[in-house]
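Of the protein chains in this complex, one is absent; all others appear in place.
Let's turn to chain A:
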Amino acid sequence: MAALDIDGLVKRFGTGGDEIVAVDDVDVSIDDGDFLVLVGPSGCGKSTTLRCIAGLEEVTEGDIRLDGESIVGRKPMDRDIAMVFQNYALYPHMTARENMSFGLKMTSDLSKGEIEEIVEDTARMMGIEDLLEKKPRELSGGQQQRVALGRAIVRDPAVFLMDEPLSNLDAKLRTTMRTELQNLQQKLETTTVYVTHDQTEAMTMGDRIAILNGGKLQQIGTPLECYHQPTNQFVAGFIGAPSMNFLEVTREGTRLDHAEFSYRLSEATAERIDSETTELVLGIRPEDIELVDGEEPNAFRATVDVTEPMGDSTHVSLSIGDQQCTATVDGDVIVSPGEELWLTFPEDRIHLFDAESGVAVKNREASLTGSEMAL
């Protein structure tokens, strides 16, 4: 177990005109025993960041410290880390037992008997003791994933690095393994950095999540902080499913003008907007959109295009003029394509972003802490 600090990390590939900045000045601190999820779209630099921590890529600039001690320049084997790969990367010619013991044989002075004992104990904990004599090709995807996790656990590392370890599993197994991984991490209390492109995984697994885009860190915080208080439009759009709706508006005093409607803010809210700019983007999460009976202040009409019943709720695709928008309504509400609805955006739930920079100038007001959520 250890605290991990990433300080001003820069990773460039290529030189001159072919240079690509994969990771651009990323700062992240992970407390001892914390589970941090690096999340972002493909090519955002999350896997490169993980590979830099592992020592599989050389750092161009910046520092990575483990318990205050720089590990930049050290070989992967000297970093006290273990890694789980997206495609498991089990050695095909070795049995599960040999796969799990290989790292200890190469890096420790433990006797054969001691290594066997550690492997057996870990296999028992992972429920894979019956698979130890099997080769990877004889194992299912889920079993391979358990062996790959076991291979990382036997090393008893200071930090676990996991590179999209669940992305090759089917949806049902992924959900099961997600819970198993969380239980395992809580049991072992090992600092973990977990990379995924799946925002659901990020929201459900991480103590904190770090959202990357274009190599830059966009926000780091608890899942609920990132969900309710996004620092910019990218984070707001990336976190949450279905995504937040964005509508371009022009601010005139307390009024937000959209091509299809006009939205009036209260004086108090208008004063809190931390920007002089008039070109804004109004953001509203699908579940925060309310259906109302008829014309009332800040209500406007929209036409239903498609409905997606989910059981407890229904996602309704709507047209506001020529702009698409999604609302999540109670599953009991029956709406049909072509139907016209009256909608309103509760003022305490709307987000406003600077249209040019994307920076949040107002977030929803219900900033929920963990204890408030529990209540």
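A few comments on the model shown:
We adopt the following convention: contacts are C-beta pairs under 8 Å (C-beta built on N, C-alpha and C of every residue); 3 or more make two chains touch, one makes a residue touch a chain; residues count from 1.
The definition used in the following text is that contacts and distances are computed from a predicted model.
Missing chain, UniProt name from the options "Carbohydrate ABC transporter permease", "MgtE integral membrane region", "GNAT family N-acetyltransferase" or "Anaerobic glycerol-3-phosphate dehydrogenase subunit B": "Carbohydrate ABC transporter permease". Interface note: of A:Ser70, A:Thr107 or A:Thr176, the residue touching the hidden chain in the full complex is A:Thr107. The missing chain, though absent from the display, is touched by one residue of A:Gly33, A:Gly62 or A:Pro76; that residue is A:Pro76.
As for the chain not pictured, it touches chain A at residues 51, 54-56, 75-77, 81-83, 85-93, 102-103, 106-107, 135-139, 141, 144, 151, 168.
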